[in-house]
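Only one protein chain is missing; all other protein chains are in place.
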Amino acid sequence: MFSHDPWVWIAAIMTLAIFSFLYKENWFYRIAEHLFVGMSAGYAMARAWNNALVPNLFNPLFADFGRNWPLLIPALIGLLYIFRFVPKFSHLILIPIAVGLGLGSGLSIAPTIQTDIIKQMQSAIADASNVSAGGWGLAWGILSFIGVLTTLSYFFFSREHKGALKVSASIGIWFLMVGFGASFGNTVMGRVSLLIGRVQFLLTDWIHVIR
Amino acid sequence: MKQKLPLLIVLVLGIFFTIQFFVPSRASEVTYQTTLQWWLVMSSFAMVLALGSLINHHALKIKRRKEGWWNSWVTLAGIAVMGGLGILGGPSFRMGWANDAYTRLFLFVQAPMDSAMFAILAFYMASASYRAFRARSREATVLLVSGFVVMLGIIPFGAMLWHRIPDIAEWVMMVPNMASKRGILFGIGLGATATALKIILGIERSWLGGGGK
Partner (left out) sequence: MKFFEKLSQIDRRWIFLLVALAVIVPLLSRMGLPDKPGKYSLQLFEAVERIQPNSQPVLISADYSPSMMPELDPMFRAMVRHCLARKVRLIVMTLDPTGAGLAEDALRQIAPEYGAAYGRDYVFLGYKVGAAIVIMSIGENIRQAYPTDAYGTPIDSLPMMADVRNYADIPLVVDIAGSAVINSWVIFAGARYKARVGAGCTAVSSADYYPFLQSGQMVGLLNGMKGASDYEYLNQQRGYTSVPRVAGKGMDAVSIVHLLIMGFIVLGNIGYFVAKKNAQPK
């Protein structure tokens, strides 16, 4: 009935070690928890070495140093992260952070405006004025448009919520609540799915009661 | 100087790459491509920061014999074993046995624990739903009803109960839910853009440490 594969047994034991927390906190769980953190970090370190540093830095440098030596510049900037652990020079870590922030901010502004603002606004307006969508289609388009505006008005804190703004913000809250309810409904499925995955493993691969 | 240089770097890079998006010249394209390549290399070293902090934390715990210090040995062993096997088994050394052990330890030790860690959330969510999800106000009732409709719409039972329930759930997702999420998305877009500009222009300085002073 039970699996004969020792690796499956190890996987089952590790699963049960984590599940044991449901009864109460215990040393079996704590060991598994610490092992998980360590293994995850070690795993990610090896992946970063094998899949990023070796092909993108070391290989080009060893293959043709004359042509690829400029790669040493980002490598040296990246190495400044180490100074986080040298208190006297810890300010040097601000340089790679600054490069990352400058690039990240600069490169993201235009696409973010395009994706999250312009495209969304275009779509909201197009939907609310799409007569060819038919009666209900147009009605839902207009409702969505009202929903967007009222939701935005709820987040408008520069003025006190009274008068028309209060009415609009109140409607916005209702839309937000429907949205949060929808997220909740989906979250239930998501969390349950994760449990199902583990139970399927225990019943299928370990105990063999499901085939 | 300790803070001026980072601020200058952010300003120059931020302005250059904001403009670069709108100026598709050959020179700007080459600069963009080279920068991406460099950034890839640089960001790989961020792992040093994460890993160093973790090792530092656990080494200190062991040194100071803090409560549960022996658990820290387990974490450090995990880092050493997985990191070592992964590098030995990877393209740099190509040791088959190490790669095999690395893969198996990932699939049969690390992955089950990761999976189980999140699986237990289902139990707590069920318990919280029972104890805390109350229709205390009209807004909370709307949230509850919307959640019920979506939960029923996803599962086959919903359609068995009434064949229109999946359509209603789909409508909830695509009309009111979409509208509220679009409103939030606008907010995120505006907020992200404003924050990016504040960082570039040096108005937002909390990343420099010292609370932005």
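Observations on the model:
Here the chain labels run A and B in written order, and each chain numbers its own residues starting at 1.
Keep in mind that, in the parts below, contacts are C-beta pairs under 8 Å (C-beta built on N, C-alpha and C of every residue); 3 or more make two chains touch, one makes a residue touch a chain.
A quick note: this is a predicted structure, and the numbers were derived from the prediction, not measured.
Which of A:Ser20, A:Ser170 or A:Asn186 touches the hidden chain is settled by the complete complex: it is A:Asn186. Counting the whole complex, the residues of subunit B in touch with the unshown chain are 21, 32-33, 36-37, 39-40, 43-44, 46-47, 90-91, 103, 106-107, 110-112, 114-115, 117-118, 122-123, 125-127, 129-136, 144, 148, 151-152, 154-157, 159-160, 166, 170, 173-174, 177-178, 181-182, 184-185. Interface with the hidden chain, as seen from subunit A, comprises residues 22-23, 40, 43-44, 47-48, 50-52, 54-56, 59-60, 104, 107-108, 111-112, 114-116, 119-120, 122-123, 127, 144, 179, 182-183, 186-200, 203, 209-210.
Please note the rule applied: only the chains that are shown with their structure count from here on.
Once the centre of each chain is set as its mean CA position, subunit A and subunit B turn out to be 4 Å apart. On the side of subunit A, the complex with subunit B involves touching residues 7-8, 10-12, 14-15, 17-19, 21-22, 30-50, 52-58, 70-71, 73-75, 77-79, 81-82, 84-85, 91, 93-113, 115-117, 120-121, 124, 140, 143-152, 154-155, 172-189, 191-192, 194-195, 197-198, 201.
Residues 2-3, 5-7, 9-18, 20-22, 34-35, 37-54, 56, 68, 71-72, 74-87, 89-92, 102, 104-123, 125, 129, 139-140, 142-151, 153-154, 169, 171-190, 192-193, 196-197, 199-200, 207-209 of subunit B are the ones that touch subunit A when the two sit in their complex.
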